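Of the protein chains in this complex, all but one are displayed in their positions.
The first chain written gets the first letter, and so on, giving A and B; residue counts start at 1 in each chain.
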Amino acid sequence: MESTPARASGYKPPPPVIEPGHTFESVTSKISSVVLTKYQPVGWIITTLIAFMFLNLMIVSVSYLFLKGIGIWGNNVPVGWAFDIINFVWWIGIGHAGTLISAILLLLKQDWRTSINRFAEAMTLFAVACALMFPLIHTGRPWLAAYWLLPYPNGMGIWPQFRSPLIWDVFAVSTYGTVSALFWYTGLIPDLATFRDRAKHRVTRMIYGALALGWRGSARHWQRYENAYLLLAGMSTPLVLSVHTVVSFDFSIGIIPGWHTTIFPPYFVAGAIYAGFAMVLTLAIPLRRMFNFEDFITMRHLENMAKITLVTGLIVFYGYLTEVFFAYYSANQYEKYMIINRMTGPYAWSYWMLIFCNGLVPQTLWIKRLRTNPFWLFIMSLIVSIGMWLERFVIIVTSLHRDFLPSSWGMYYPTFWDFSTFFGTIGFFTTLMFLFVRVLPMISIFEVRTLLPQSKIEGAEGH
Amino acid sequence: MSQLFHRNTNIYSRLSIVAILAFLGFLGWVVAMLYMSGYHTGQADFVEQPIQFSHAHHVGGMGIDCRYCHTSVEDSSFANIPPTKTCMNCHSQIWTNAPILEPVRASFRDGTPLRWTRVHDLPDFVYFNHGIHVRKGVGCATCHGRVDQMPLVYQNANLMMSWCLDCHRNPEKYVRPREEVFNMAYERPADQPNLGADLVKEYKIGTVDQLTSCSTCHR
Partner (left out) sequence: MDFAAIRSRLAGAEGRLYWRSLAELSDSLEFREYLHREFPEQASEWNDPKGRRSFLKLMSASLALAGVGACTRQPPEDIVPYVRQPEEIVPGRPLFFASAIPMSGIAKPVLVESHMGRPTKIEGNPEHPASAGAADAVTQAAVLGLYDPDRAQTVTYRGEVRPWSAFMGAMQSATSGQKGSKGAGLRILTEPVTSPSMAELLATILQDYPAARWHQFDAIGSDGARNGIKQAHGSAANAVYHFDKADVILSLEADFLSPSGIGSVRYTKDFADRRRVTDENKHMNRLYIVESSPTLTGAKAEHRLAIKSSEIEGFARRLASTITGQSSSAASTPAPGGQLGEKWVAAVAKDLQEHRGRSLVIAGDYQPAAVHALAHAMNQALGNIDATVTYGPAIEAQTVDQHASLAELSNAMEAGQVQLLLILGNNPAFTAPADLKFAERLAKVGLIVYHGLYHDETADLAHWNVPQTHPLEAWGDARAYDGTVTLMQPLTEPLYDAHSAYEVLTTLTTQPMRKTTEIVKDYWMRAFGAGVWTIRNAQGETFNNAEAFWRQAVHDGFISGTAALATPFAPAPKPGAAAGAPGTAAAATTTDTAQAPSDPSTPATGSAQPPAPTPTPSPAPQTAGGLELIFRPDPHVLDGRFANNGWLQEAPKPLTKLTWDTAAWISPRLAETRGLDRGDVIELRYRGLTARMPVFIVPGQPDESVTIFFGYGRRMSGRVGNPPEEARAFNAFLLRTSDAPWFGSGLEISKTGERYLLATTQDHHAMEGRYPARVATIAEYEKEPEIFKHMGGHVPPRTLTLLPEVDYKGYKWGMAIDLASCTGCGACVVACVAENNIPVVGKEQVDRNREMHWIRVDHYFTGDIDRPESLQAIHQPVPCQQCENAPCEVVCPVAATTHSSEGLNDMVYNRCVGTRYCSNNCPYKVRRFNFLLYSDWYTESYYSQRNPDVTVRSRGVMEKCTYCVQRINTARIDAKKEDRAIRDGEIVTACEATCPADAIVFGNLNDPDSRVSKLKAQHRNYGVLEDLNTRPRTTYLASLRNPNLELEPAGERTTGH
């Protein structure tokens, strides 16, 4: 089984992926100590509290939504979709990095992935959870959707309409969510076992023990584990590409100028990875600081992620240019007007901010000094996240608000509830994320061990 | 260190996988059963009425034609519930003092209408038209069952959309000759497939496309 990087014979990491001077013991204790301790960093407590407040805001917003209907939002005719779908696409996009890092980088034998893949995957799951909310709540009456879409028992004798991209979404996203979850959990098993063995309190041990599914680290276990992990990696790889492709169909199937375009699938996928890595940076930088993981999440990680961000950023930017060219080349008055309206219309600010955030800011990453400056990377990653949100705003709102008949052109103005729902989900996401780092190893212990020089002598078996 | 779990935990854990799946399946089954059952559809339910009016007696026993009371069944969407006057046509002559009929007499005296409870109650977004069904050879009993044998009328079919569609998708399975529409005892003949097909042609019953267009029933 020549799969995990450490096994690769004669492999020498140019600069070490993790800082030297660590032993198996030090790695294990350092990572597990985050969980198996009574004391929290203050930063963790404060962040979690704030996030929890926003989570409640979300609960309130959604309840009110179900009570009154989506009229509490700013949506209207012509702008039938707004924050709801923007947020959906945004979250799905963010949900891409995790699986990409875990699966694709694994297959590409990128050993530096090991210390970030765990929480990147967690991030994926939570982002997908946030994303999944919106297709459900954006009708204001989710209980109906639930039944119409899964018509069992079928008392009506008719079926959902499989021509609609929204149906494809349901399948694409749920599949992606399931596989990512499996992948993530499989990866956790050995570390859960480690926790089981290190935990002091009996109850804790029981819990981790149950979750570890009786992992003993025998050669047979490892062999099975490697197979399963590799298989899952293989399965998730196409999904990374398919999910956002399908999501992009929601728009490209439509006839609205600005939606009806063939470049969407690649352009969406690139954007998703871009947004995903930005979010990984946004989380990684404060976390490594908070728990002193600079040794594990090293500058090399940050720099590599920065590079990927830069590349995907360039692809996205190319997408914007292509859109403009298409509009010009199509010689279609609606398409032309759409671009002109984006650049000079009432929502021009969003378009130019988008160009700034996604087009210009990432260019700073050409410079090594900035690329290796955690603070700047953090700022940059935030700007990118904003930019990616704006991208969806531009695609959805500015395309819809002025389509074909001038008589039905209109404007969209978000309401308080639009924002509260959006920030609510961010709170939801952050809460989950921080609870995760508290109860599970945010860095894959056993995989980091394999990065140690010792592992080359002893092999990567658990103890 | 001591083992956390007893060794046969393994068996339990393996079983639990199967068990969970089985349980979920069972749950789904229960929901489906409830949903299609009379509990939800009201099929074959006893319905409280102001007067213990027996179709079995009036139709089965005395052979009164449906249309004597349900006057507009042929020309309107609504078959019509007879006005008190219709009851009194006879009951001003017979059973004039029967206590059971007091509500009828009272209604006729002071002009307050009787309040019957709907037995066949379609949702308000469904527009059923009796007239056309009767005209095209759908027998009363096909939907309402052997009313002539019901002391108290109950809902015969489950009135689910799939039930409607069954006939709208293949009417030939159910249509009968016009003259038999009001015949409660009519039995589908052995050659119903052929007969039905002929009747569908003869009565110019709409194409399946037309019968299953949404706006045929929903507006």
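What we mean here is this: a residue touches a chain if its C-beta (ideal position, glycine included) is under 8 Å from a C-beta of that chain, and two chains touch if they have at least 3 such contacts.
Owing to the predicted nature of the structure, the values given are computational and were not obtained by experimental measurement.
Colleague: Looking at the full complex, which residue from A:L166, A:M353, A:I386 or A:V439 touches the chain that isn't shown here?
Modeller: Considering all chains, including the one not shown, the answer is A:L166.
Colleague: Hey, which of A:V42, A:V77 or A:V203 is the one touching the hidden chain?
Modeller: Once the missing chain is taken into account, the touching residue is A:V77.
Colleague: Tell me which residue among A:V42, A:L67, A:L108 or A:A219 touches the hidden chain in the full complex.
Modeller: The missing chain is touched by A:L67.
Colleague: In the full complex, which bits of chain A touch the chain not displayed? Write them out.
Modeller: 66-72, 74-81, 138-141, 143-145, 147-149, 158-161, 163-167, 170, 250, 253-256, 333, 337, 400, 403-411, 413
Colleague: Across the whole complex, list the residues on chain B that are touched by the chain not included here.
Modeller: On the chain B side, contact with the omitted chain comes from 35, 39-40, 42, 47, 72, 75-78, 80-85, 107-108, 111-118, 121, 123-127, 129, 131-132, 135-136, 204, 206-207, 209-210, 213-216, 218-219.
Operating definition for what follows: only the chains that are shown with their structure count from here on.
Colleague: Per the centroid of Cα atoms for each chain, what is the distance between chain A and chain B, given in Å?
Modeller: Centres of chain A and chain B (C-alpha means) sit 52 Å apart.
Colleague: Residues of chain B touching chain A in their complex?
Modeller: The touching residues are 1, 4-5, 9-10, 13, 28, 31-32, 35-36, 160-162, 165-166.
Colleague: Show which residues of chain A lie in contact with chain B when the two form their complex.
Modeller: Spelled out, the residues of chain A in touch with chain B are 152-158, 196-197, 205-206, 209-210, 213-214.
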